[in-house]
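Input: one structure, supplied below.
Right, subunit A next:
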Amino acid sequence: MFELILAALVLPIVVGLITLTQKNLTTIRYTNLAGSALTSGIILAIIRKITEIKVFSSEFLYVDYLSAVLLLVVALLTFTATLFSLPYMEREVKEGHATEKMIPRYYALLNLFTFAMVSVLVVGNLGLMWVAVEGTTLASALLVAFYFNRSALEAAWKYVMICTVGICLALLGTMILYYAQVNAVGETQALNWLYLKQISNTLNPTIVKLAFVFILIGYGTKAGLAPMHTWLPDAHSQAPSPVSGLLSGALLSCAFYALIRNIIIIQGTIGTEFIHTVLLGLGILSVLLAIPFVLVQHDVKRLLAYSSVEHMGIIAIGFGVGTPLAVYAALLHIINHAIAKSALFYLVGIISQEYKTRHIKEIQGIARVMPSVATMFMIGILAITGTPPLNIFISKFLLIMAMFENKMWLLGGLTLLLLVGVFAGLMNYALKMTFSNVPEKMKRANVSPVALTAIGLSLCLMIIGGVYLPPILSEILTKAAEIVIGG
Partner candidate 1 sequence: MSVLFMIIQVVVLAVLAPLVAGVIKNTKGKMQSRRGPGYFQVYYDLRKYFKKDNVISPTVSWIFLAAPYIYFATALGAAALAPTLLFDRGLHYDSIFVLIYMLALGRFFLALASLDAGSTFGGMGGSREMFINVLVEPVMMLTLFTVAMRANSTVMSQMAGAAAASGISLSAILAAIAFLILTVAETGRIPLDNPDTHLELTMVHEGMVLEYCGRSVGLIFWASAIKQLVTILLMVNFFLPWNPVGSLPPVVWMILKVLVIAFVLAGIETSTNKMRLFRLPGLLIATGCLSLLAIIAM
Partner candidate 2 sequence: MTLLTILLLAGAVILTRVSSLRTAVGILGLQSVIVALACLIFGLKTGEFHMYIAAVLTAVIKVGLIVYSLWRVTLQLKHEREIANFNVSFLLAILAIIVSYGFVNKVLPHMAGETLGAAIALTMIGLLMIIARSQAIMQVVGLITMENGLYLLGLSITKGLPLIIEMGIFFDILVAVVVLVILTHRLKYSFETTDTSILNELKG
């Protein structure tokens, strides 16, 4: 097990280094494809192993079902993102948005990013977890700024600044938590998650509550919860599309994972009431704040970014409701959202490359320019808006069901209504882009099969996820939910 985890951590670094040394683009492509495939394979192996040994913990590493859920997300997205990057970056070079010598840097950073995210998920020490989360920011910052044009720089600057300020608050929180630990039991096993979990009820509630606030804000900023989400639309819209997919699908989820890890300990000390209330509040606020920007939007990638804010809100609501069912739903929602949203970002990548713009008004008649892409796009939009029989509906429905089970009639109804608001915006623009008349300069285009494969993979998962959930996955989620509840 240890070896596996180590491999999963080292492999991306190695691939990254190889990439930097290589000049030949083809080799780079194949190395990275192979590398990502191998990484995903290893991660899946880890998950498989977890289902047998339930939990693995060493001095600094800790993996259990909860990490497994997120590892699954990272595994899937790393692979699809890399696969999609191949044709995408090729085209970028052809279009002249990027030069050939930027390509190695891109792939190297991509691998670094993967490494950072995996390390967030496998470390068992809250301090190191903080380090890793900050690491993801730094690794992705240069990816966001990849094109080094004005708006990309602006986005990256804001991204780093806001996230670092936020993450500093998280550091403060972590320190306070450590202080609580020191006061309670001394310095042994500082910030070791497992240990803290065991002794959580001995900590001083007031201090821990203080810590919670800072940790929540810090990781919440990274997870894109409103109103700390402000960096998100900029970064997502300026990064290269595969990276946008990763950011939205994997990074946000990883930040959320860090938050949850902390909360598991904190709720052992101060109880769940305050935590749940705050999470519910932020969740609703995120959904609410996303709506106006989805209803009136000019940039298609920002549109998707705000929908990510909304979905993070939904997940927050899930953890805020806090019943086993709700948490189960929230975790499932993390997976579903990651798959669907990344696929959508890839699609938008293709579309914006074809139309040479991200302006919704100028993207018209996809259905007649790229029928296959249009079909996938509509399916993706339907999925992301939680329409059956696609995967997100299942988690959405379970979540709402959990709310009603908790006698939250009005909150549940309100959430449903808000989702309609988002639906209205997304559907409106999706229809305008897909079915309107084609501008004369556009003619029927053919899309790279590799890209379609990458998206098709996610699409299959979406459709299957809508009608069938593998029992093994269901078991993982149930156990993970138990861990979150603190059972």
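For anyone wondering why these and not others, all candidates are chains of the complex that A comes from, given by their letters.
Simple rule for what comes next: a residue touches a chain if its C-beta (ideal position, glycine included) is under 8 Å from a C-beta of that chain, and two chains touch if they have at least 3 such contacts; residues count from 1.
Remember, predicted model here, so these are calculated numbers, not experimental data.
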**Study point:** Interface partner of subunit A in the complex, by touch - 1 or 2
**Key:** 2
Check your understanding: Which residues of subunit A touch candidate 2 in their complex?
Key -> 60, 125, 127-128, 130-131, 134-135, 137-138, 141-142, 145, 148-151, 153-158, 160-161, 164-165, 168, 171-172, 175-176, 178-179, 182, 187, 190-191, 233-234, 237-238, 293, 296-298, 302
